[in-house]
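As you look at this complex, bear in mind that one protein chain is not there, while each of the others sits in place.
First chain written, first letter: the chains are A, B, C and D, and each begins at residue 1.
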Amino acid sequence: MPTTDMLHQPYASTMGPLIIVTVTAFVVMILEFLFRRGDRRWLAGISLVGVALALAAALWNFHHDPAIALNTVVVDAYGSVFSVLILISALLVLLFTLDYSGGTKVASEHTYLILFAVVGALAMATAVDLVTLYVGLELLSVASYVLVALRRHSARSLEGGAKYLLMGAVGSAVLLYGMSFVYGISGTTNLIELGSNGFTMYNNYPAITVLAFLLMLAGMGFKLSLVPFHMWTPDAYDGAPAPISAFLATLSKAASFGMLLRMLLFAFNAAATQLFWWAGVLAAVTMVVGNLIALPQRNMKRLLAFSSVAQAGYILVPFALIQTSHFNDWPGLFDSVSFYLYAYTFMTVGAFAIVYVVSRARRSIDSDALIGLYQRSPWLAAALTVFVLGLAGMPLTGGFIGKFYIFTDTIHLHRAWLGVLLFVTSVASFYYYLGWVRKIFQREPVGDIQPIRASGTMNVLVGLCVLGTVVLGVVPAVLLHPLQGSGWLY
Amino acid sequence: MVEYAWLVPLLPLVAYVFLLVLGRRAPEGIVAGVSVVLTFIAFLVSALVFRSVGQNPDLTGPYVFHWLTVGSKSLTVGFEVTHLNALMLVVVSLVSTLVLLFSKGYMHGDDRFPVFYQYLNLFVFSMLALVISPNLLQLYIFWEMVGLCSYLLVGFWYFKPEAALAAKKSFIVTRIGDVGLFVGIILLFLASGSFDYSTIFTAAAAGKLSLGWISGSGLVTLAAILIFVGAVGKSAQFPLHVWLPDAMEGPTPVSALIHAATMVAAGVYLVARCYPLFQLSPAALSTVAWIGGITALLAALIALTQRDIKRVIAYSTISQLGYMMMALGVGAYAYGVFHLMTHAFFKALLFLAAGSVIHAVDTQDLFEMGGLYRKMKLTAWTFLAGALALAGIVPFAGFWSKDDILAAALESGHTVLYAFGLIAAFCTAFYIFRVYFLTFTGEPRDPERYEHAHEGSWVMTLPLVVLAVLATIGGFFNTPWSGYGLERYLFADSPQGSIGVTTPENVGLMALSVVVGLLGIGLAALMYGRRRRIEPEKLARGASFLYQLSYRKFYLDEIYYFVVVATGKAIAAVVDFVDRYIIDGIVRLVGWVVGLVGTGLRYTQTGQVQAYTAVAAFGVLILVAWAMWSIGGVL
Amino acid sequence: MSGTFPIPTGSLLALGAILFCIGLYGALTKRNLIIVLVSIELMLNAANINLVTFSRLGVAPNISGQVFALFTITVAAAEIAVGLALLLAIFRVRRTTEVQDLDVHKH
Amino acid sequence: MQFFLNAPMIGFYIISLCILGCAVMLLSFQRVIYMALAIGGVFIGCAAIYILLGADFVGAAQLLIYAGAITILIMFAIMLTNHEAADPPHKWTPRNILSAVGAVLLGAVLLLVIRSTTWPPAVDADVNGGNSNPVAVGLALFQNYTVPFELVSLLLIVGMVGAVILARERKEDEDE
Partner (left out) sequence: MGIVFWIVLAPVIAAALLAVVPGIKPNAQRTLGLLGSAVSLVLALIAWGRFQYGTSGFQEISRVHWFTLPAVWQQSDLSIGLSFGLDGLSLPLVLLAAFISLLAGLAAPAREGRTRLFHLWLALATAGVLGVFTAMDLFTFLLALELSLFSAFFLILQFGEAGSRKAAFKFLLYRGLASVLFLAALVGLAYGAAGGFGTTQPDTQGVIQGAGTLTFDISALMDTLHKASEAYFIPHVRSVLFLVLLLGVLIEEAFVPFHTWLPTTHEHSDPATNMLIGGVLTKTGAYALLRFGVGFLPGEVRHWGVLIAVLGVINILYGAFAAWAQKDWRRLIAFGSISHMGLVLLGVAALNPAGLQGAMFMMVSSGLLTALLFFLTGAIQARTRTTLIPALGGLSKPMPMLSGFLLVAALGSLGLPLTSGFISEIQAFIGGFGTYPGISFVGVIGIILSAVYLLYAMERTTFGPAKQVYTGLADATPREYVPTVVLTALVLIIGVYPGVIGNLFGLSVQALLRIGG
């Protein structure tokens, strides 16, 4: 085990975003403690600035050669792609909270808790060490548990938090148990070392390798709400404050996918063709169940929860393709995963935001609250239409390109049935997504119509999300081009 | 002149377009005038064509233009004049002119007088175009067009439910036959690569018609029979004759023109036109003969008892068309065409006369007429001429043509068909004089109607007179005294000389058929004449079954209704049921099941976190156990 | 000092596995939220036993396993702290600590 | 795998028995407070195993954090909530049976996997690199695991703050 020169490490180019967000988190926390009274929305402003800086740093990292710090944190293009995604969703979620905390009273600590969670997420995206990944995951998770339960006087919120915590803890126990086996048969927790002795590992301990892989996959499955580990999802999303639901659906999921990809591929690259079939099974089950269960759902947040389950299934599809691909092909798979995640993030945050605005204005979370939205607020109606059409995979949104990309992957790599299943279940999802659209454009009798107005922040947020969704659909090259250069060196 | 034959159909088309432009409010005089004049010019042109064809047989080649390319084959349209269709042109345009003139009087005062003339002109155009078509495709096109006109004209009084029904029936029943023609010409096209008569006949004669799945001779027979099926529909031959009597719901001039003189004869014309093909297939020919014979007899038997004046004449038409078919079937090509021509004259005459009567008394029921001779002498006399021609009494036109046919049937060895023909001839004489006596003689049965009856204006009587003259002398075109002019004329189409058989004079047979005709007239006179010797009612009661059989048209309409229509409706109902409840039911079931599964899955979200964890734990268990089992060596 | 270690790897791992399953069973069946949390801790402990075992007896014995176990312990502590705080909050609102009573969310 | 008796082996069996016994007790007690005590036994037993395996520092940490802090925390939690809480007597309800089947089957699969694997020879290796165990752990922490170490500190802060946020009574947001 090499000793490490702590002083001469490429901190800036690797841990820049991480450090910036951490510092911001502490600053916000301390300021929060110091100024206990009054409106503290400006704290969110500070955190926004911090995240924006981190985002700039992460983008700047793109232009750097891949580097590794402390044997642990690596920033290659791949890490940057995920860091940027995480920071973008953090930005959106923070914008969301700005409006939310203005409208609803929640414990004001959410700002720095979110920032800490972002730190965990960034660690998950950039670490190449099982311990770091695990700790990052837990940091994200623990912060999330608290965030979900943040409306401390609401049983819904608390119970959502408790359920998330219980299942999350079981999940991390399963994950950890799997990790322990990986460590046992390789003798290292470092992904790069793991990658280099993967062959020996698999050849000597095939059963243990498979076992460890599945346990880790399942453990991550809890976080990613893959079927059958998804059942906490609707309850937690339902109970959590709206921005936190969006946070769980996007940021948390993106980070977990980043971690899953890196962890599983590094640890099991040699055995990839034997192992990733199981990801395909999970993806298939997730797509089918996630979409079916969403069909009769009327509660908008729960529906979005199930939708996010189904979408996780779509994103998992490329993982299954690892089974049939060459190592050289993998970057393409990551590209499709990350592209879809980007598109998904914009669409989902936007949808949550509008659902929040509408449900607050109409004092109902039932999807019937959407009826007549087009008359109440054409802008929100149009935006929500864009989001759900995107989630359904309509052309000219990022969702379509993303699905198409994943689909071409499945054909490339001889898992066409998964691709077809993806689209078939998407067709089933038309039913509930467009069921919303139907309600949005359904006409209400005149006289009952009170316009819905969203706050400025919310409009900015929704605008950004629409922009993201549409830009990714119309000029996908914006993202595809940088992705093309991405790959990983470590 | 032949190269101007296209003018013949074009002139009525011009009239049609002109009327279309004039619209529905045009004055009757202009409408009728333009139509009659243009059609009359068409008649003159066709007469000139007829003459020049007769003088110079070499000028008849087809004039065609490219129409559409199918694969490597070029389809053409154009016109062609043969001896046969030159004759047809004359007949059609002549009868058309007369009927158009007659209609001026008959339709006077109708709301849609211009529309009626539009339709008629369209019909005349289509019929003439059908006749001069140089290929089967074009023939089929106009074949359907005349069908359409028939549909429109039968349903002209659309507000009468019977007319609507009859129009529909006429179209659908003829369409059944048309499908046969359709398939037939497609097969011929596939086998020969062309729709042109000449190409097809040449190939057929050379034995070069071939398709992979059928022998050459089999194909000829099949195609001929399919073409004949088309003719059966259009010419109202058994078993597709049921539409024609119903078509009498249309205005009477329509019946005269379309359902007696021209369109229904198109089937006969078609068989005649395709005669080279039929000649190659004895089976097809005997099919034609037998269908014709059966139709002639059957329709004559039905006509015996009908009460509606137009229906009697309609069945008569069917019967006479049967004669023509029989003639063609037994090989007497020239006689078939000859009868077609004479029939056109006397049957148009009969219909127009009947129309004149109907116009006068406003009823079609024979038993509401009577004694009209006193009011309508001209009509009665002309009707008598037509009736005598139909009954086959020397020297009226029908005698010559019908007698030739009967003689040819006997000559060719079809004794049974000859017998059929003879019986039918007896019936013919009987029923047409039954009509005559019931209508014109005796006492008026409905005095009120009788009071209003009067002869029509000259536009109505002139055509009657012209046709009566033709019905009287029309037979002389093909008698020993004219040197069998028509035969010679027609045979010029064929390089081999005569087409089919001709028979020598047989005075015995002639006498026999005249006697039979006279017997029929006599019986009619005994039953319906001034001094009744036989009570028809008693007879009807005495032979109740036979009477009912005839009066109910052998129950064919009912049989068809139950066998075809009801079955079809039942299938439709079943299909609809299957569609709504089984196919769509399955679809809804799938949707329902999916929804149910979704709802079921939704109810797995019990809110119990330990249940959630249990599901997850089983998920892990299944994954791990499955994997361990599949890699082997562990479980 | 390379001798043979007296305890077979399999036995230690088996102990971990059994503990893991007992923890799982507890997490699935115990009614009190605290005990459920505790059962989950058992599962984490099982993983820790594995880690420490492998740290000594794995393919390449090294200290990492122990360090990992330390991290796990810390993480578990944080997790249970939050869990217990959550429990208190729930108790305050719902006056219960039974898992079955967490049923606000359904379907 | 050879079966032989020696001091560490006997110790291992005793400790294992303790751990599993306590764990089973945890499952079968009805009073919540007893369960909490049983868990303490498990934690201590684990610490013994760690020490047996030469991981002295981890064992100590286990004792301090788990057996000490966490058990106490649990006690507090029980006291603060319904300290009379008790499970009803154990019954084989369908849920319990199903859970037991699941757990047993999973255990069986895991054990079979472990048994079917040929583990590397149990070499009595030195993992401490010549240092004492705590020093070795410290070196590893600060050389290779600096980042997780820092992260875990954040985690602890989050845990602490989170616990405080959730647990404390606060007036300002009661009017929600």
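FYI, contacts are C-beta pairs under 8 Å (C-beta built on N, C-alpha and C of every residue); 3 or more make two chains touch, one makes a residue touch a chain.
Quick caveat: nothing in here was measured; it's all calculated off a predicted structure.
*Asks:* Who does the absent chain touch among those shown?
*Replies:* The omitted chain makes contact with A, B across the full complex.
*Asks:* Of the residues listed, A:Tyr11, A:Phe26 or A:Phe441, which one is in contact with the missing chain?
*Replies:* Among A:Tyr11, A:Phe26 or A:Phe441, only A:Phe441 touches the chain that is not shown.
*Asks:* Of the residues listed, A:Leu94, A:Leu333, A:Leu391 or A:Ile452, which one is in contact with the missing chain?
*Replies:* A:Leu333
*Asks:* Which listed residue (B:Ala164, B:Ala419, B:Val615 or B:Ile631) would be found touching the missing chain in the intact complex?
*Replies:* The missing chain is touched by B:Ala164.
*Asks:* Among A:Val81, A:Ala369 or A:Leu389, which one touches the chain that has been omitted from the display?
*Replies:* A:Leu389
*Asks:* Just one of B:Gly155, B:Gly250, B:Gly442 or B:Gly474 touches the chain that is missing; which is it?
*Replies:* With B:Gly155, B:Gly250, B:Gly442 or B:Gly474 as choices, the missing chain is touched by B:Gly155.
*Asks:* Just checking the interface: what residues of chain B touch the absent partner chain?
*Replies:* Counting over the whole complex, chain B touches the hidden chain at residues 24, 66-72, 137, 140-145, 148, 151, 155, 158-159, 161, 163-165, 167-168, 171-172, 175-176, 178-179, 182-183, 186-187, 189-190, 211, 213, 568-569, 571-573, 575-576, 579, 583-584, 587.
*Asks:* Please identify, in ascending order, the residues of chain A that touch the omitted chain?
*Replies:* Output for chain A: 273, 321, 323-326, 328-329, 331-333, 335-336, 382, 389, 394-396, 400-401, 404-405, 407-409, 411-414, 416, 419-420, 423-424, 426-428, 430-431, 434-435, 437-438, 441, 475-477, 480-481, 483-484.
Throughout what follows, only the chains that are shown with their structure count from here on.
*Asks:* Look at the interfaces B-D and A-C and say which one is made up of more C-beta pairs in contact.
*Replies:* A-C
*Asks:* Measure off the straight-line distance from the CA centroid of chain A to the CA centroid of chain C, and report it in whole Å.
*Replies:* 26
*Asks:* Report the inter-centroid distance (CA atoms only) between chain B and chain C in whole Å.
*Replies:* Centre separation, chain B to chain C: 95 Å.
*Asks:* With chain centres defined as C-alpha means, what is the inter-centre distance between chain C and chain D in Å?
*Replies:* Each chain's C-alpha centroid was found; their separation is 5 Å.
*Asks:* Could you list which residues of chain B touch at least two other chains?
*Replies:* Answer for chain B, listing residues that touch two or more other chains: 602, 605, 607, 609-611, 613-614, 617-618, 620, 624, 628, 633-634.
*Asks:* Send over the residues of chain D in touch with two or more other chains.
*Replies:* Correct list: 95, 99, 102-103, 106, 110, 113, 116-117, 140, 144-145, 148, 152, 155, 158-159, 162, 165-166.
*Asks:* Using the touch definition up top, name the residues of chain B that touch chain C in the complex.
*Replies:* Interface residues on chain B, with respect to chain C: 602-603, 605-610, 613-614, 617.
*Asks:* Show me the residue ranges of chain A that touch chain C in the complex, using the header's touch definition.
*Replies:* 1, 130-131, 134-135, 138, 141-142, 145-146, 149, 152-156, 158-163, 165-166, 169-170, 172-174, 176-177, 179-181, 183-189, 204, 234-235, 238-239
*Asks:* So in the complex, the part of chain C that touches chain B is made up of which residues?
*Replies:* That would be residues 24, 27-29, 36, 99-100, 102-107 of chain C.
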